[in-house]
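Only one protein chain is missing from this complex, and each of the others stays in its spot.
Right after this comes chain A.
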Amino acid sequence: MSFLVDSVIMFTSQVLFFGFGWLFFMRQLFKDYEVRQYVVQVVFSVTFAFSCTMFELIIFEILGALSSNSRYFHWKLNLYVILLVLIFVVPFYIGYFVVSNIRLLQRQKLLFACMVWFTFMYFFWKLGDPFPILSPKHGILSIEQLISRVGVIGVTLMALLSGFGAVNCPYTYMSYFLRNVTDSDILALERRLLQTMDMIISKKKRIAMTRRQMYQRGEDQNKQTGFWGMIKSVTSTQTGSENLSLIQQEVDALEELSRQLFLETVDLQATKERIEYSKTFQGKYFNFLGYFFSIYCVWKIFMATINIVFDRVGKTDPVTRGIEITVNYLGIQFDVKFWSQHISFILVGIIIVTSIRGLLITLTKLLRNPSDRHTNRPTNGLL
């Protein structure tokens, strides 16, 4: 009976996560584009739903909710599904879409997609060689092999992400790094930008006029036949085209300049907005958080370096130490072990979430960038 209730709870939460992932995909990632292949959206939402369910199960494990039998069952189910999706479905579809983008291989799409997938599996397998995964208790094709490899990749990614977050977070939020930008700076830059555009326009007008005159003269000259006409045409067009190429070079240089000016202006505007934002209450709050987290991250880096250098196994992390100190010196009574685990868990979670958010924002900026014909939206969605 309780198993049924638990299953219902799990199932509803999974459906909720699925819906959330679907919405996120539609609203945030694919805001300005139509989704042509719904497979991508489904796969994304499924992966998101199952990852969230795993997270939920861990929380239930810590909190002790739901009966342990159903938890075990759901855990195994979840694990199998996620592994299936992660290792089989996603790489296959990525390979399929990449291959379908390359025009040469249109005929044998499936075949090449399978080839790509096998290459992926080969490298995936090779990944596990330096690690002592193979144990005599479990066979070679067991689930432990897959999980351990996924775990290796996952931990590396997490480390990279938290490193990225540790540096990105203070830079984004702290006002220490903001230069002082005044309105007159921005106006001056904008004026320069418009002047550059005007210069480009006047040069292009000259090119267009010269070309038009050459074209009209060229028509007249086609009527002139004979030796003399040919010599005249050679000399006049030569100076004309030399002139043109000179002006064209100037135009190219000016266009590059205009691009740089535009980017600088955007930068200044963004800085100005950040300064305004930092003056608001929310801005001040984030500034304070930025200081706090940067100190925490620096402390963690410091401790990690010391542990590696002195070959010492870190016994307790700073949060636990901090709580111990408060308990000892301030005499506040609360259960050290229980709270320390939760607080450090929450802190690490926050850092990871903010770093993932920062990474996703950078990724969406990168992926929104290339708008030439060969961008493949489904590939981006799958990635």
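The criterion applied here is as follows: contacts are C-beta pairs under 8 Å (C-beta built on N, C-alpha and C of every residue); 3 or more make two chains touch, one makes a residue touch a chain; residues count from 1.
The criterion applied here is as follows: contacts and distances are computed from a predicted model.
Visitor: For the chain not present in this complex, what protein name does its UniProt entry give, out of "Centromere protein H C-terminal domain-containing protein", "Rab-like protein 3", "glutathione transferase" or "Dolichol-phosphate mannosyltransferase subunit 1"?
Guide: From the choices "Centromere protein H C-terminal domain-containing protein", "Rab-like protein 3", "glutathione transferase" or "Dolichol-phosphate mannosyltransferase subunit 1", the unshown chain carries the UniProt name "Rab-like protein 3".
Visitor: Tell me which residue among A:51, A:148 or A:269 touches the hidden chain in the full complex.
Guide: A:269
Visitor: Given that one chain is not shown, which residue among A:76, A:126 or A:259 touches it?
Guide: A:259
Visitor: Have a look at A:194, A:301 or A:346 and name the one touching the chain we're not showing.
Guide: Selected residue, touching the omitted chain: A:194.
Visitor: By the contact definition given up top, give the residues of chain A that touch the hidden chain.
Guide: 31-34, 190, 193-194, 197, 200-202, 204-205, 207-209, 212, 255, 258-259, 261-263, 265-267, 269-270, 272-273, 368-373, 375
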